[in-house]
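Missing here: one protein chain of the complex. Every other protein chain is in place.
Letters are used for the chains, namely A, B and C, taken in the order the chains are written, and counting of residues starts over at 1 for each.
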Amino acid sequence: MNRKLRMGMIGGGKDAFIGAIHRIAANMDGLIELKAGALSINPEVAEDSGRSLFLDSDRIYTDFKTMLEKEAAMPAEKRLDFITIVTPNFAHFEPAMMALDKGFHVVIEKPITFTLDEAKQLKAKVEQTGLSLLLTHTYTGYPMVKQARQMVANGTLGKIRKVWVEYPQGWLSKLSEREGNAQAAWRTDPKRSGKAGAMGDIGTHAFNLAEYITGDTVEKLCADNHIMVPGRLLDDDGAVLMRFTNGAAGVLMASQVAAGEENALKIRVYGEKGGMEWAQHEPNTLIVRWLDKPAEILRAGAGNPHLSSFATHNCRTPGGHPEGYLEAFGNLYRNFALSLQARIDGTEASKEALDFPSVNEGVRGMAFIDNVVKSSASTEKWTTFEI
Amino acid sequence: MNRKLRMGMIGGGKDAFIGAIHRIAANMDGLIELKAGALSINPEVAEDSGRSLFLDSDRIYTDFKTMLEKEAAMPAEKRLDFITIVTPNFAHFEPAMMALDKGFHVVIEKPITFTLDEAKQLKAKVEQTGLSLLLTHTYTGYPMVKQARQMVANGTLGKIRKVWVEYPQGWLSKLSEREGNAQAAWRTDPKRSGKAGAMGDIGTHAFNLAEYITGDTVEKLCADNHIMVPGRLLDDDGAVLMRFTNGAAGVLMASQVAAGEENALKIRVYGEKGGMEWAQHEPNTLIVRWLDKPAEILRAGAGNPHLSSFATHNCRTPGGHPEGYLEAFGNLYRNFALSLQARIDGTEASKEALDFPSVNEGVRGMAFIDNVVKSSASTEKWTTFEI
Amino acid sequence: MNRKLRMGMIGGGKDAFIGAIHRIAANMDGLIELKAGALSINPEVAEDSGRSLFLDSDRIYTDFKTMLEKEAAMPAEKRLDFITIVTPNFAHFEPAMMALDKGFHVVIEKPITFTLDEAKQLKAKVEQTGLSLLLTHTYTGYPMVKQARQMVANGTLGKIRKVWVEYPQGWLSKLSEREGNAQAAWRTDPKRSGKAGAMGDIGTHAFNLAEYITGDTVEKLCADNHIMVPGRLLDDDGAVLMRFTNGAAGVLMASQVAAGEENALKIRVYGEKGGMEWAQHEPNTLIVRWLDKPAEILRAGAGNPHLSSFATHNCRTPGGHPEGYLEAFGNLYRNFALSLQARIDGTEASKEALDFPSVNEGVRGMAFIDNVVKSSASTEKWTTFEI
Partner (left out) sequence: MNRKLRMGMIGGGKDAFIGAIHRIAANMDGLIELKAGALSINPEVAEDSGRSLFLDSDRIYTDFKTMLEKEAAMPAEKRLDFITIVTPNFAHFEPAMMALDKGFHVVIEKPITFTLDEAKQLKAKVEQTGLSLLLTHTYTGYPMVKQARQMVANGTLGKIRKVWVEYPQGWLSKLSEREGNAQAAWRTDPKRSGKAGAMGDIGTHAFNLAEYITGDTVEKLCADNHIMVPGRLLDDDGAVLMRFTNGAAGVLMASQVAAGEENALKIRVYGEKGGMEWAQHEPNTLIVRWLDKPAEILRAGAGNPHLSSFATHNCRTPGGHPEGYLEAFGNLYRNFALSLQARIDGTEASKEALDFPSVNEGVRGMAFIDNVVKSSASTEKWTTFEI
């Protein structure tokens, strides 16, 4: 391929946290360039944001429909390859469907849609159009998460028995949504965020991580969600007992009122022969404990001969040069880009490049929200995981 | 007081793990001397063990009844002050009751008895005799656990919202009870261990730690116990959702099949203003995270002006000279001994010395086992914590 | 500014480690675009590399002189803004001088030149031309390093007494330069690397970090360098006692034969009131210990109110989303770019943007190499730090 992929962005104007992250992730490896944007519904913000990102003025839009219409009509040598959607949850579905209809590949910030039903429709649309969709479950972009998955897949730990995944944050310990915190406002608002609060925002990440590493699926669950801060409208805390299809038992904990915690996603997986521990705050380390030998510290790093190809493919630096959240995010974009390049070039993408979250993960994430909300309200212990 | 307290021991012969630990804990501070023992029902082991501990030959016994009879008849200047019982769980109750009846104070390894009913009888006996009983829930002997409790009690964290307590071990990852491991054999045997396996052995420690630090009680719970190793007779793994009386929500995880883990008890407690984290494998550190200022690392140490008197009272060394499990155990014995000294001297023991686990903790621990086993078998989500 | 800055690159063809790092760092924030390159003296590699980076074919060069000539002649709307030089050490000086002469700003990988004398000439040239030069001492791009510097500058720790800086790597534990390792080959070759091996490659980073954080300068030193692997031509290990101008005493340790270590740069600085510890392998944390209160854990994060503006300016994500080596590198480029933008726009760059390493650091680094080599060969204890 002799050019960068062309990206358009919906949402992500100035001061929107996640839009900036997507742009860094897309920029990082020099495979993608931002060429157009409907960055805000506020015309002034859209214009300012577009200019500060050096967009051509005729490719700065104020509504996504116009953008998709006009960009679809561009000649091939200018036309966007894909659209990144970083609007609040309630505004994912419509632009995603339209983008696919117009022939663009799509990147969506998670959760994929506002409702499970939308997620299923979107999945059907992707399958029908044959286009590619990346759902940015960032944490599965970390090399040591991929290493963990491969070790389970290879049977290195034996049959998996236990999964403990936890995601404590503390930033919603106060009623910040009433104190001018815009992030807090939309994330705790059922009309913009969806059925669940913490469980949707971070519980889904923890759930995705657990299914990704184990290569297994949750079969039934028992949830206990809470609104810990009086006056809040959605859960800000919860815990879920889980049973996996292949027999493992799990616990998922997610909280946004774990006062003082930043973003301390962590997972432990135990099998017959050993266990693994990975924590996002020190993401380049995977501790592996064994029944019959001393624990080992596996470390991320390009060229590390002790790691699987899925891990090293997602490293840019040798061991000891820490890569972080933005690189994990960048790995999603890079793999998505490599797979699009292969499509465009008519070659076959590597299995490592094809390993990124998409509509299946999106549907399961939305189903997780539904099932957890249902279970939490139920007096029955177990709720079957339904899609 | 002008002499050491005199201890007799039931159980704890050669090669018994916990008996040796009790002796180290009792020896450490020079307040107690072992003077008699029915260390084994095997006469040869009893004799060998007693001699290696330098007991007078006439105070080496082979059954506890004889010991209690004869020792009770000794003159005051020789008579034992208290009896330590370190037999397997099923053999706690009878000697404990008899010791109390004979006028001896009692130390019992946890769980206090084989059944909840026995625990209640023992509690009644203690109350009736007015004697003192120490239940060795070791982990509450750590200075930083006491610090955590005081910080909650003082309201430093505000109202408590979340409690996460976990206790992973890996030593039962195989069916070791069939491979000649004596510890595994009795602990997984319902006839010697009781109704529960992991939940009784280590779940009760986690439960006790959670109630001790929060100063709160579990009101209802939802348990999911497992036998992960085929052929095993008691649970080797489980998780429990908990609701506390004052409104906090909790999760308790205990596993003896967390392959590769040693003894990784850890607790996190979050309130409105901050959260705390304590882990037994690095017990001299208490990390306190705050909503409004940087996290702090509190460190155990005699004379540390940033700690409560309950913490410093239980330190023997200045900061940076790590104290461990044996010192925590020693703290239980030391506080028990100080409180007995005060009784004997007719003085008042300090509140710090009186802070050791006793019959109430024993009854609640046995009730925890009953309620967890009941809940795990139930299709109802919530089981009210009944005693 | 209404466009990205235009970068040309000298060196950094396919498989060159550091060239790829520079490109990621330059790409990351969307402020810079690579427009031309003399990426290799091997025409085929140059061509291949240029194409894979999507350069226009007429801006792919095989020698830097041609590139600088031709690019200098380009019209303003196409002309490069700056040149990045990522050739081996011996090939920094000539292209840097020529680039400055042609009116380009310059980025150079450290060490700045092959000899101290060249460094001084380059410094004179920069001063004479008034152009800007960035020397990529990556580690001073980390937000928590900047935080540490500000805390010293603000007197938060009181007068500084001690500096311990260490940089263990293990990758040269074998005679890899004879086993086909190209990185090892040039870095251990006096003709390409310079007078010093480990002390030049990583000792200079440690030295720069110590002077940057303390805001002080080394006044005299006592070095003990070693060649630990028989057959090697340059030092692979060493230690240096240091005295700082303001009275602090320091120790610097650098080794490339610390078998098993990755890239474990770490610094500790102690003053009258407290001490700080920062380690590159967990770069988002700065531990601050105090004489009179509990130790604190400062954490990187955009918007963290407990950090100085120099730290937060260099964060892209909120706390708990780890940023790493590439972001630190990206901070150097970002600040360099922001300062160039200000120049071009005729505005004033912020003090935070102007805080990047340049020719002074380059000259001091080369002087460090000279002084350390001289001291190590001397029987005198102290060698005055001369430039």
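Here is the rule we go by: a contact is a pair of C-beta atoms (placed from the backbone, for glycine too) under 8 Å apart; a residue touches a chain by one contact, two chains touch by 3 or more.
Keep in mind the model is a prediction, meaning the values are calculated, not measured.
For the chain left out of this panel, the touching residue among C:K14, C:R51, C:R79 or C:K162 is C:K162. For the chain missing from the display, the contacting residue among C:G12, C:P111, C:G194 or C:G274 is C:G274, taking the whole complex into account. Across the interface with the omitted chain, subunit A contributes residues 287-288, 293-299, 306. What subunit B contributes to its contact with the hidden chain is residues 2-4, 17, 20-21, 23-24, 27-30, 34, 51, 53-54, 169, 261-264, 280-284, 299, 301, 316-327.
With the whole complex as reference, residues 157, 161-162, 164, 166, 168, 170, 173-174, 222, 224, 226, 228, 237, 239, 241, 249, 251, 253, 255, 257-261, 268, 270-275, 288-291, 295, 378-382 of subunit C touch the missing chain.
Just so we're on the same page, only the chains that are shown with their structure count from here on.
Here the chain at the heart of the structure, going by C-alpha means, is A.
With centres computed as the average of Cα coordinates, no chain lies farther from subunit A than B. The distance from the centre of subunit A to the centre of subunit B, with each centre set as the mean of the Cα atoms, comes to 43 Å. For this pair, subunit B with subunit C, the centres built from the Cα atoms lie 55 Å apart. Centroid to centroid, with C-alpha atoms defining each point, subunit A and subunit C lie 34 Å apart. In subunit A, the residues that touch at least two other chains are 261.
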